[in-house]
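Quick one: the structure is below, and I'll ask about it shortly.
Every protein chain of the complex appears in place save one, which is left out.
By letter and in written order, the chains are A and B; residue numbering begins at 1 in each of them.
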Amino acid sequence: MTEHTDEMQPAGSAELTSTAEDQLLPQLVAHLREHRTKLRQEWAGRIQDSGLLHAMTPQEMAAETTSVYDNYVEVLETGSVEALQRYARDLSERIIPRGVETHEVVGIVLLLRDVLARSLFEKYQRDFGLLNRVLDAYEPAANRIANTVAVSFVDERERVIRQQQDSIRELSTPVLPVRERLLILPMIGVLDSERARQLTEQLLTGIRTHRAKVVVIDITGVPAVDEAVANHLVRTVDASRLMGASVIITGLSPDIAQTLVTIGVDLSKMDTIGDLQGGLEEAERLLGYSVTRGDGTGTM
Amino acid sequence: MRDEPRPHDDVAALIPMLRRVIGARVDDAATADDLVQETLVRVLAAAARVEPGMLEPYAIVTARNVVASLWREQDRHRRNRHRVVDLDLPDSPDQDLLASEERTAVAEALARLTDRERATLLAHEVSGQDTRSLAAEQGSTAGAVAAQLNRTRARLRVEYLLVRENVEPPTERCRPVLLALSGGDRRRQREVDAGRHLLECDVCAQLSQPLMERAQPRDDEVRIPISTDADIVAARQAARELAARLGFARTELTIIATAVSEVTRNIVRFAGTGEVVVELVDRPRRGVQVTARDTGPGIPDVEKALADGYSTYNGLGLGLPGARRLMDEFAVVSEMGRGTTVTMTKWCGER
Partner (left out) sequence: MTGPKLVSILRQGSWLIASIHTALDDTQMLMFQHDLIDQIGRYRSRGVVIDVAALDVLDSFGARTLRTIAEMARLRGAETVIVGIQPDVAFAMVSLGMDTGTVPTALDLEEGLEYLGRPGGARSARHGRAAG
C-alpha cells in the first residue's frame, strides 16, 4: 500500500484525496447513485440467500428494496433521518401484520450497510488512507440509519401490539345497558389490574353516557381476585356512587367475599345479592323508588 | 474559542517547573496537583501585566505564595485570593475592560482544567483534530474521547462562570452539582441531588441558570417553582400534560394530577416555597416521575405523616398517605431544618 504511485490511482480518487472532508459524503453519495441498480440487486440477492423476508413476493421485495435503498442514500446525503423514519414506520405498518420479525428488519439493513461498504472498499482499495476517510464518513451515518430503522420498527410493533390488546380488552368487558338508567357489567375470567382498570373506566364513562342510576356488577364468572383487584372493585363501587349511581354486586363467591373482608371492606355497606336474577329485581325496585324517593343518589 | 488569544501557551510551559517547586513543598500528589493548577490560574490572570521574560519568576513567587497560603489557611476553599494576587485590571474604557475580562476569564477557566483535558480540548476545538485520531493517540476509543470532551466542555463552562462572576463555590457540594448541570447529565444530577442543592445554595442557583440554558433543552421534563396556591394547579396540569404523552388512560392522568396536587399543597402549606419536577422516565419501565422538594422545616415524623388521618392543617389528613395510594412508587425524605423531598412514580400500563 505504501509504494503506490499517482498513475496507479483511479482519477476520481486522486481528486478526492485533495478534497476536504465535507466533500467525502457527497462523492460517496454520487457513487452509490451511479451504481444503484447493481448494488440494489446485489443486496436483494443477499437478502434471499440469508432467507430473510420470505413472507414477501419477489415483486414486493423489488419495490421495497428500491425504496429502502433510495431512502438510505438520501439520509447519507442530507444527514436527516426524518424521511427515513416516516418511511420505516410506514413500511413496518405494512409488514408487521405479515409476521416480519425484528431480527429480519435489522438483518436486511445491516446487509445493505455491508453491501455498500464493500462497494466503497472496492472503489477505494488502492488508496488506503482515502478509504479510511471514506469509511469514517460512511460508518457513523450508516449506523445511524440502521438504528433509526430498527427503532422505528420496534416502536411500530409495540404500538400494534398495544392496539390489539386494547381491542381484545374492549371486547371482553362489555357494559350492557339493559333498560333505561340500568347497566349490567358481567365480568368473566381472571381479572388482572390492567383489565380491572379498563373495566372501571368503561363502567364509569358508561354511567355518564347512559345516565345510569343503577349498576349491576355480576362477578359470577370471576374465580378469584387478588387484593389489588379487590381494592379496585371497591373503588369502582365508591366512584360509581359519587357519580350518582347505586351499585349492586351479584355472584359474589365466598372466596372473593373473604378477600374483600381481608382488605377491610365492610360488606354490609355493599349491596350484594346472590345471583344476577335477584340483582336485576333489586335494580328494578331501586329504579322504581328513585322516581318518588330520589334513591340511586350517592353521597360524598 | 478559536478567536481567543492563547496566553496559556506560555503559561503551560511553566508547568514542569511549577511541579518541582510545589512538589518539593507538598507531599500529597493530589494536593500538589491542585496547587499547580491554582498557581496557573493566578499566573494566567496576571500574565498580561507581567513583563515578558518575567513570567517564570513571577510564577515561582506565586507558587510559593499559594503553598504558604495553604499552610496558613488549611481550608483552601475559603481562601481569599485577593489577598495574594491583585486581580484588579488597569483602568480602560468599558468595552476594553469587558473584552479583557472575558479573555481573562476564558484563560483562567482553561487553566483550571487538567493538562490532559486542556490538551485534548484545544486539539479538538482549536486545531480541529477529530476524535478518532485523538483516540488513537490516547489509546482510547472515539466514543470515550467524545465523552471526555463533553465533560471537559462542561467543566470549562463551570470554571468560566466561576471566574467571570468572581465567586468561589461556598460548599464542597457546589462544584459537583454545577458540573452535573453543565454536562446535562441527569443521572449524575440525581446522584448529587442537584435540585436540592440549588434550592439551598444561592450562589449555585444564580450560576446554574446559564449552565442549564447551555445544556440540551429537554422536552421530557417540566419544572414548576412553587410558592402560591395557583402553583398547585399549574403543577398538576403540567404533570397531566406531560404524562399524557406516554399514553396514560384518562383515569390515570387524573390520579397523577391528584397526587401532584396533594404533595404540592404540602409545599405551599408547610414550606412556603419549593419546586415540583415532573419527568418522563423509561427505566425500568416507562412512567412519569414527580419530585416535590422544599427547603421548609421538614417533617418531624415521616412515619406518622404517612399514616391516615394525620394532618396539621385543615385538610382531611389525606395529603401524603393519599398520594402514596395513588402512585406506584412513593418515597419521602425529610430532614429537620433542611426540608422535604417527595419522589413518586406512576408506571405506564402493566407491561
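Simple rule for what comes next: a residue touches a chain if its C-beta (ideal position, glycine included) is under 8 Å from a C-beta of that chain, and two chains touch if they have at least 3 such contacts.
What you see is a predicted model; the values in this text were computed from it and never measured.
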| item | value |
| --- | --- |
| Sole contact to the chain not displayed, among B:175, B:236 or B:293 | B:236 |
| Of B:169, B:195, B:319 or B:339, the residue in touch with the unshown chain | B:319 |
| Selected from A:24, A:204, A:273 or A:287 as touching the chain missing from the view | A:204 |
| Option from B:159, B:262 or B:279 whose C-beta touches the chain left out | B:262 |
| Contact partner of the left-out chain, one of B:31, B:69, B:254 or B:273 | B:254 |
| Those residues of chain A which, in the complete complex, touch the missing chain | 200-201, 204-205, 207-208, 211, 213, 235-236, 238-246, 269, 271, 293-300 |
| Interface with the unshown chain - residue positions in chain B | 228-230, 232-233, 236-237, 240, 250-251, 253-255, 257-259, 261-262, 265, 268, 308, 314-319, 321-323, 325-326 |
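Everything below uses one rule, namely that only the chains that are shown with their structure count from here on.
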| item | value |
| --- | --- |
| Interchain centroid distance [CA atoms averaged], chain A/chain B, Å | 37 |
| In the complex, chain B residues that touch chain A | 132, 247, 249-252, 349-350 |
| Residue ranges of chain A in contact with chain B within the complex | 136, 162, 192-194, 197-198, 200-201, 204 |
